[in-house]
Structures are given as structure tokens and as C-alpha cells.
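Worksheet: the structure to be examined is printed underneath.
Left out: one protein chain. Kept in place: all the others.
Chain nomenclature is as follows: A and B, assigned in order of appearance, with residue numbering initiated at 1 for each chain independently.
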Amino acid sequence: MLDVFTLFLFNIIVYNIPLLYGTTGEIMIEKSGSLNLGVEGTMAIGAVVGYLAGAKTDSLLVACVVSFIASGLVGALFSFLTVTLQANQNVTGLTITTFGVAFYYFIGNALSNSAGGWPKLNGTAFDLQSQPIHIPFISDIPFVGKAIFSHGILVYVGILIAVLMWFYFNKTVPGLKLRAIGENPAAADSLGVNVTLYKYTHIVIGSGIMGLGGLYMGLNLGGAFEGSNCWINGYGWISIALVIFANWSPAKALLGTLIFGFFNTLRVQNAALAYAFPDALGWLTKIPSHFFSALPFIITLIVLIISSLTSKGRSGEPQAIGRNYYREDR
Amino acid sequence: MEYAIELKGISKSFGPVAANKNINLSLAKGEILALLGENGSGKTTLMNMLSGIYMPDSGSIFIEGKKVEINSPEDSGKLGIGMVHQHFKLVEKFTALENIRIGIRNEGRFFHGADVRKKIEDTAAKFGFDIDLDKKVANMAVSEKQTLEILKVLCYGAKIIILDEPTAVLTVQEIDRLFAVLRKMREDGHSIIIITHKLNEVMAISDRVAILRHGEYIDTVVTKETDEKTLTELMVGRKISLNIDRPIMEKTHPLLEIRDLTVKNDEGAIAIDHINFYIRGGEMLGVAGIAGSGQKELCEAIAGLRKIEEGQMIHEGESIVGMSPKKILEHGISMSFIPEDRLGMGLAPSLSITDNMILKNYNEAKGIFVDRKSARVEAQKVIDRLEVITPSTETPVRRLSGGNVQKVLLGREIKSGPNVLVTAYPVRGLDINSSYTIYNILNEEKKKGVGILFVGEDLDVMLELCDKIMVICHGKLQGVVNSNHTTKEEIGLMMTGTINIVNKDGKTDGIAKDSAFTDEEGKA
Partner (left out) sequence: MRKYHLVRRADAQLKRTLIYYAIGILVSLTIGAIILAALGINPFEYYGRMFSIGLIGNRYGYKSIEGLLKIFVPLLITSLALSLSFKMRFWNIGGEGEFLIGAIAASIVAFNCSGLPNFVTVLLMCLAAMISSGIIGIAVAALKVKFNTNETLMTLMLNYIMLYVIRYLGETKADWNFFLEEESERPIFGTFPESAFMGGIPIGPFKLLWSVIFAILLTGIVYVYLKYTKQGYEISVVGDSSATAKYAGMSVGKIVLRTMFISSALIGLAAALTVSSAGTISDTITNDVGWTGIIVAWLSKLSIPAVFVTSILISILQYGCQAAATQYPAIDINYADLLQGLILFSVLVADFAANFRIVRKEDAKNA
């Protein structure tokens, strides 16, 4: 009985931590004043490049580093186009997504059809390093231990990133300057803050973080490449939605991930739950799974609309988001 | 004696326009210097060079006796200069403390230190600032925001403080508090420049007064040894003869009558305060006043672009209060306002001249199509008549240089054949010849029997061009005078609020003898 719930909670975390990576990465980028619609593509590139590097060197660490760098480079491209070349942020982001996902499929297909085939995950050291870990005593606590304290290392890294980011934004000097840029870049500029440098740095770092989330997704799915379904599977878009839901706060992002994860996992596990508790939860199977899939977007749409009706709701949204800053236009 | 700032021979031009001509200015250590001058006198340009936004074409700047080059706002800050602008540079969502923290030189500091907060609190206490450091800027009143800007500048180590029209947004009590702070700062050894045009404040707070006029430096006088009348004379100078035509027409009954008009500005403060005036056909009424006295709001109210709080506006016997801009145009009132950036209002920058011509009456064409053919003809007429320099009628307006934009705008307004023409700053930034072209056009309209409201900056021009001149100061009517029977000094004194002659000699200015209002209506 308890096992079903334990598994449920376990899965919420496992399958939805990538959302946390995507969301916190995008929060960092949006705090600097840019709306980056290229999350899906960035995660795809980070995933496939990181995975391949990890498979080649049989090391999770290498995979993470390469993934971060690759998606960081994508971020650098976005920065170059929007900050230096003053290109429209929406168009640039969308192109990165189209390009990134296409790149993912392209590389995947090319390798799958090549002599060596697609590098497999099973049994390699690379694989083991990302598997759920066992902490003596803590992991053995009934229910909670299994559900929360026996995850793969990337789960804890993701949570750590969210916590550190919250701390960074709210308690440090560079974090303050970054927020100032997102709100009023002209004011920050006049106070001697190097707007260009800050934007570049944070877009690159944010993109790198997203890439790690993509890598994690790939590993979660067993590292198998499918020609028809991208590993990322829309999580990039959900992350963008989650940023709004979390009111641009990394701490709330953690909460938001869990809530969305709840519904997401419900979609997958509703049958199991209904089977275990036919009287109480039998009705779960009647709800179409598509509804659960659509739920993150429906909720975010409602949140968007309600928060624009009341001025308080959008308190977290950086005021200057989406607009390119050009000093001479002052 | 070592001066905090010395400017020697500073000149700066923007294209053909010379904003500053060979200016010599000095600011003594530990003094409050008022910088006085009309609009277009070059005050802001000069100060912008001290704050690193512009670079002088020639001349030198000395800070504490040393020659310096100020290439950026950062350089300015490093030299100990801090400017408090008219438009605040604050992040609304942050607290006061956070706003100051953004700019503090923290030598690679990563975490906020408690010592920084202490330093800020000490500075605030030292100068008697009453400020809540944890209050969000969005929740602050305007005076609190200004206090924050001043505190900010002090925390960054500024020894020289420049304030640009600081009292424009303050109440009387807040002004007193500000002055108390400034005096404290002076005691502490800071040197202060205050840009203003309010003579009473100049007299109250400054040690010396420097006057600029038309880009040139006039003189610096010791405040204790002068008075408002003298300052006004220095500010406006002697009348220059310009030889502008002023045809005398037979005037009609009042075409437009304004009673008790009260209008608020965007920030919610009163911009126009119970004004009365009227315009007759065949008459040109000038509106004189320091910038920001409510001219923009007045024009917008008449054109139907701004809601009015109180008052009446009657045109040709009908009240136009609450009418849409379109209806007011159809009624026969046309308004053109040239803002400082000259492209802002009334023109669509990316559209061609032709397309801008039909902006107000495109709907009159029959059917669903726009009538560009006749618009092109109209555009060509305007180009010919006003000598607009442009490659063609299809050139996008934003590619036109300077004054040509205004010519197009005015040409369009006149084209609609109004009987009341409201035009604000039509010759802003224009060279002499173009300006005269504009004056001639206006006179031709006047000869046709059109009533013209001319809002302008240059008193010499208005004295020659306009039949009568009304003066507003802080939204209040200070008087309406006949150009033949007044002096530049009198107008200057009214502009600065020093004198008010609305109810002189038993008659009330702004109310016509043959007014359409009855006595009761008029009193509203």
C-alpha cells in the first residue's frame, strides 16, 4: 500500500527534476531581461552532446561538463544575436529551438545509422554514476527515505542549483545588479553596471544549467535514441510556463516543479493508483491522460490571465523583459 | 582661491545649432551656485558635459584646479561629481537600500556587508535625511524618491552635487526640507549647483547666481547683492529687433473661449490651474512660459487628447469638452505640438510624407480605399510652399532632417483648413530662414481670419509676431498683455511668477468683452 505512494513520490522527483533545471536556467536568463524561447532546443543540444561525451569517456562528470559547455555556447549565440546584434528575442529563441531539436535528430540519426551505432547506456560506468544512490541509514527510512533520499546525484545537484540561485539573487551584490538590469537597464547602466557583460554571463550560465536538465532526461530514458521522439519532449516549453507560475523565484520553482510533477506523474501512474485504491481513486482512470499532459499549460494560462488582472500578480516579472537595451536610444 | 569646478571657454554644438558658446563658469568650494536661464539657454547641455554624457567641442574643465577629461558617467562619478536628474533613475521594485547598493563601489565584493548599510545610514543621518531604507521605491512619494537620488549620490562619494530643477516636483514644505539638507551639505564642505528658473528659490538658497542666455554666459552675481528684477533682466536680456511682419487684421468675435480650465498632468499634479483666455479670428495670441508650465497639457486638452478636471471650452458656440480628437478636428480646431525630440507627436516616423498627410482625414475618402493620389498632391504642395527638403513625397518622415519634419507637420495642420490653429514650438531647432518661412505661413493664415494660439520659447519672436501674449507660470495665468504695450522685462517677470497682472486696473484678463458666456456661466 505504502509502496505505491512511495513510488509515486519517487517518480515525481525523478521525472520532473529536469523541469527544475529548465526553469531555474530560464529564470536566470529572464532576470537579465531576455525572454529566451529557445529552452527546448538548448536542452536538446545539451542532452545529446553531453550524452555522447559521457558515453565516449564513460564518465558522468565529463558528460555534465560537456553538456554545460555545449548549451552554454548556444546561450552565447543567443546573447550575441540579441544583445550585440539587437535581434528580436522571440524570433532568435524560436530559431534556436527549431535548430536545436533538428540538430538533436540529425546527430542521432547520423550516428544510429553509422557503423558504431548509437552508444548504449546499459551497464556502463557512465550509467551507474547517474543511478539512484544509497545513503546508509537515511535511504532506509520508510517512505521518505526511499522517496526522497535515494535519488541519482543529478537530482540533488538540481535542487542545490535552485537553492544557490535563490541565494545568489537575493543575498549577493552581483545578483542585485543582475536584477536591476532586468528591471531598468538604463538605471543600472548609469550606475556603472556593465550591462552587456552581465547579460552575456547569465544567459550563458542559465543555458548551461538547462543543458544539464536535458542530459538528465536522456539518462532517465535509458539513453536510447528514438528517431521520432525527442528526449526533451516539450519539457523546455513547460519550463517557460513554470517560470511564470513560480513568479520568477527559484525557490518557488522548486515548489512549482513538485506541483507540476505531481500532475505529470499522475498521468503516468493513475492506473497504478486506481488499481491500488479502486474505491477512492478509481475515477482517476476515467480522466484522459491528455488532460494531465495539458494541465501544466492550462494552469499557467490561468495564472497568466489572473496575474495580469491584478497588478500584484506579476510582481516577479522583470519589467524590462523582452526588450533589447541600446544605450544610444536613451 | 581654489574652485571646485572651473569651466573655461566651453563650447558645444549639435549640427548647426550652438548649444553652448564659449562659456566660463566657476563653482567655489562650499558654495551653492544657482544656474539660471530660459529654455534653450544651454543649462542642461552644460551640466551634461560635467556628468559625462556629452563631450565639449572645445574648452577645458578643471576640477579642484586640475584639468580633466570627462568621457563617461563613470569618469564623472570618479571625480566626485554627482548629478541628480529630473527623471529619476531608480528601480521601482527595489528598496531604497538596494537602489543605492547597485552603484556602490564594492571592490569585488560578493556578499552585501552590514558595514555598507551602516555607512549609508550614517550618511543619511548626517544630512538629516528622513528616509526609510527598506521602503520600496514604487511606494515612495516623489519627494522621497528625490531624497533617495540625493542620498545615492552622496553615498557614492560625490563632493560636487548638481541638481536639475529639483523643486519642480515638490510641495512648499518639501522644498524647505530640501533646502535645509542642501545647507547642511554646504556646511559639510560640499559644493552644489542648482539648475532652476524659480527666482524666489534662487534668492532663498543660493550664494551666487550664474546666468546663461541663448547659449552664452552672461554673468555671475552674488545673491545678496541682487534682486529678482535684475535677475530677470539678465535672463531675458534686451529686446532684439527681428523684423517679423505682423499684419493687423480686423478681428472677429471670440472663436475659442476657455474658462476656469484645470488640467492634470501624467503624474497627477495640476498642470493648468483655472485659466481663462480667448482667441479671436484674425488674431495671434502667444503663450509664454517656462517649459513645463503646462503648455503641453493645455494643447492636449484643447485638442481632446487629455481629460480636463474642471472648466469650459467653447468653440463656435459649442462646448468641446469631452469631444474626441476627431470631432474636435472636424469642428475646426487643429493642434500641432513639436516636442523636444521633434518626432514624437503627430507623425508616424516610418511612413512617408504622403501617408502622414492623410493621418487625420484618411477616413473621408469614399469607399474602402485610401486616397493617396490627392494626398500626394497635397504633400507636394506642402513641400513646395514650405520648402521642405526631401528626395520625394514618399520619403519616410524619420529620414527628413531637423526642421523639415516640423514643416511637414505644420503643413498638414494648416491643410485641414481650421479656423483655430494651435501651434506649439513650431520653429524649434529651425534655422533662421526656415523660421521666417513658418512665420509667413502663420501670418497668411491669420490674414484668412484664422485665430492662432502660438506657444513659443523665444520672447523676441513672440513680441513681434503675436498680437497679444498670455503668460502662464506653474499652470496659472499671470496676465495677458498687448505686444505693443509691454516690455520683455514685464513678460519675464510674469514668466517667473514674480508679478501677476490678471486683475490689473479693474479688468480681468482672459475674459472677452463680447464673450459668449453670460455672467453666471462665466463664473462657473
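Note that a contact is a pair of C-beta atoms (placed from the backbone, for glycine too) under 8 Å apart; a residue touches a chain by one contact, two chains touch by 3 or more.
Quantities reported herein were computed from a predicted structural model and do not represent experimental measurements.
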Inset, instruction - Identify the visible chains that the left-out chain touches across the whole complex. - result: A, B
Inset, instruction - Quick one: say which of A:88, A:131, A:194 or A:229 touches the chain that got left out. - result: A:88
Inset, instruction - Have a look at A:99, A:149 or A:167 and name the one touching the chain we're not showing. - result: A:99
Legend entry - chain A residues touching the omitted chain (full complex): 35, 37, 77, 81, 85-88, 90-92, 94-99, 101-103, 105-106, 109-110, 113, 227, 234, 237, 240-241, 244, 288, 290-291, 293-294, 297-298, 300-301, 304-305, 308-309, 322, 328
Legend entry - Chain not shown, touching residues in chain B: 55, 57, 71, 305, 324-326, 329, 344-351, 355, 358-360, 362-363, 365, 368-370, 372, 399
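Here is the rule we use: only the chains that are shown with their structure count from here on.
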Legend entry - Touching residues (chain side chain B, partner chain A) in the complex: 73-74, 77, 89-94, 98, 101-103, 106, 109-112
Legend entry - Of chain A, residues touching chain B in the complex: 171-174, 176-177, 179-180, 183-184, 186-188, 190-193, 315, 319
